[in-house]
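Yeah, one chain of the complex is gone here, protein chain that is, but the others are all in their spots.
By letter and in written order, the chains are A and B; residue numbering begins at 1 in each of them.
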Amino acid sequence: MTVHTLKELAALVQGRVLGDADREIRDASPLTRARASEITFAADDKNFKLLRKSSAGACLVPEQRADTLATALTSEGLATSLVAVADPLDSFVAILKKFRPQPAPPRIGISPQAHIDPSATVGADTQIYPGVVIDARARVGARCLLYPGVYIGPDSTLGDDCVLHPHVVLYYGVTVGNRVILHAGVVLGADGFGYRFRNGRFEKIPQLGSVRVDDDVEIGANTTVDRGMIGPTVVGAGTKLDNLVMVGHNCEIGRHNVFASQVGMAGSSSTGDYVRLGGQAGTADHVHLGQGVSVGAKAGVHRDIPAGETHVGCPARPELEELKIVMATARTPEMRKQIRDLEKRLEELEQRLSAATGG
Amino acid sequence: MTVHTLKELAALVQGRVLGDADREIRDASPLTRARASEITFAADDKNFKLLRKSSAGACLVPEQRADTLATALTSEGLATSLVAVADPLDSFVAILKKFRPQPAPPRIGISPQAHIDPSATVGADTQIYPGVVIDARARVGARCLLYPGVYIGPDSTLGDDCVLHPHVVLYYGVTVGNRVILHAGVVLGADGFGYRFRNGRFEKIPQLGSVRVDDDVEIGANTTVDRGMIGPTVVGAGTKLDNLVMVGHNCEIGRHNVFASQVGMAGSSSTGDYVRLGGQAGTADHVHLGQGVSVGAKAGVHRDIPAGETHVGCPARPELEELKIVMATARTPEMRKQIRDLEKRLEELEQRLSAATGG
Partner (left out) sequence: MTVHTLKELAALVQGRVLGDADREIRDASPLTRARASEITFAADDKNFKLLRKSSAGACLVPEQRADTLATALTSEGLATSLVAVADPLDSFVAILKKFRPQPAPPRIGISPQAHIDPSATVGADTQIYPGVVIDARARVGARCLLYPGVYIGPDSTLGDDCVLHPHVVLYYGVTVGNRVILHAGVVLGADGFGYRFRNGRFEKIPQLGSVRVDDDVEIGANTTVDRGMIGPTVVGAGTKLDNLVMVGHNCEIGRHNVFASQVGMAGSSSTGDYVRLGGQAGTADHVHLGQGVSVGAKAGVHRDIPAGETHVGCPARPELEELKIVMATARTPEMRKQIRDLEKRLEELEQRLSAATGG
């Protein structure tokens, strides 16, 4: 177990200690769980409130709020030391790394048990584990890391500084940019789901397009991106896909999108930049989500969404509209009773009126 | 970049050119994106309309509509050349292949770095990549292609002319027919999800059945089909499953079904022939979908559906019924107001009547 004084940790992140700088810190923890021997961080008002109930020994806070917070804690008799820093999350991660050493990246070179076609090329300083297969004419960039079981199909291209975790599969002709991270089991370029019904059976329509994944993309474990029928299925630069996501053939995902896990995007759909989809959301085919669109978890999108809008529900609707419907729907059992009651009263009234008017 | 004259391409598909046969064509594209140097196709009325707004240099159209379309385009001053063919999609794919050459199927034989149990058999002309493992008594047919990381468990059988993409796993005793395509990461025959709650814990019920995948099936990347508890889980001939689909133990899927991605079929369910499920749809266990049933995306099916019906929604209902409910539900906020309004008017009326009748 590593132990650091708070002074040492503060120095690591150029922080200013408010409180006991000699306190011994044994771990870094989330705010709600941190104990007296642990350091945590708080970066917004919600967390500043939680800090007053925390047992944390030390807490990283933003420089501009540090003195006020220290005064408040002291006045409440709390012993938590503060460390004033420019960016609490950044500093927390830096300190966390001291307590959670990661294994050094492997320096294994190119394993002689990898199978690299003579027509393929591999850039300088790329590490390749045993069991990797790089097929004909594939090109792998520099400083990449290819874990066991990675398969790079014929004519596929991988940029520089990529990490492909175990069993990542690139079918033929797939293009991946620089600094891309593909987690275990990712499949890029499997045939799109295209058939033609003829003579009582489904005939395969050849899927002759490809997949293009741009720079700085990260794709989660067991996610699949199918190849286009004609052109490429595209995942734009900086986009992050979580685990078990499905991107259908011919889709064009913009830049800096974020798809939570188990999202499904049917064929030929597209998104602008900065689009977010919640977990298990799905889109119909040929749908476009404009720039900055946000889609709620489990939503089912069946038509285009204009830029900037937030849609939720299934069928997906603008958030406010859907919330009103969900709230009103919850009252439908009551509404049925109200309607029955109104009917009874109305009937009575009709009879009374008929009686009164001699009707 | 390949370049062909339209004349050459028309000859390739036995087509008749209406317009400039010497036009140079540099690529094949979808109708909505095709440019003046590109050829596209149009096969139905919807596409014939889009064709009038297209910038495509050439378009494959059905023979029986070609002359009318040519006249219409000319009268509107459009320069798109037409190529009259028997089947525009077929012809388009043939031409697309000229512009998107696929790598030749590998002729690698059986890699010495594959691991084939001495008791296993492999048919003539089957290609096996390094890292494939074929276990005891397994039988692999002729003219198959097994990519890296494929594992064929003991006593499993694979027919002729199958393609198993990287990391496909067949557990023991799985039977796969002829001309089956299994995409990367498909898992056939993992244990069904069967437990028995006893003494405060879940005891595993041994799953002693198997999986049978019939001829001409295609299964998408990372899809899983669990083994039955007693008998086989079945995927009928000609059926196509998309990516990330789950088929539970004891299911019996009919012939020529189509399941879109992320569909989940719970244990012991079954389908007739020609059943279609939309993306992310799910069925409860022990449910039967009759021949020709169609289920919408994201639907949740909890009871049998008679042959030929289309059900949507969650809980799934006949399409028309569900559409009416969805439309009416969208008006529930308005309905609540209407009910409140009716109550007010009714109350007023009751008071007026009481006043009038001296009540």
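Structure notes:
By definition in this document, a contact is a pair of C-beta atoms (placed from the backbone, for glycine too) under 8 Å apart; a residue touches a chain by one contact, two chains touch by 3 or more.
Since the structure is predicted, the reported quantities are computational estimates derived from the model, not experimental observations.
Contact with the chain not shown here comes from a single listed residue; of B:Asn178, B:Asn222 or B:Asn257, that residue is B:Asn222. The omitted chain makes contact with just one of the residues B:Gly57, B:Gly177 or B:Gly209: B:Gly209. From the options A:Thr5, A:Gln113, A:Gln291 or A:Thr310, the residue with contact to the unseen chain in the full assembly is A:Gln113. Mapped onto chain B, the footprint of the missing chain covers residues 115, 131, 133, 135-137, 149, 151, 153-155, 167, 169, 171-173, 185, 187, 190-191, 193, 195-196, 200-202, 204-206, 208-209, 222, 224, 226, 230-231, 244, 246, 248, 250, 262, 264, 266, 280, 282, 284, 300, 302, 314-315, 317, 324-325, 327-329, 331-332, 335, 338-339, 342, 345-346, 349, 352-353, 356. On the side of chain A, the interface with the absent chain consists of residues 28-30, 33, 89, 93, 96-97, 100, 102-103, 106, 111, 113, 129-131, 147-149, 165-167, 181, 183-185, 216, 218, 220-222, 238, 240, 242-244, 256, 258, 260-262, 279-280, 297-298, 314, 326, 329-330, 332-333, 335-336, 339, 342-343, 346, 349-350, 353, 356-357, 359, using the contact rule stated above.
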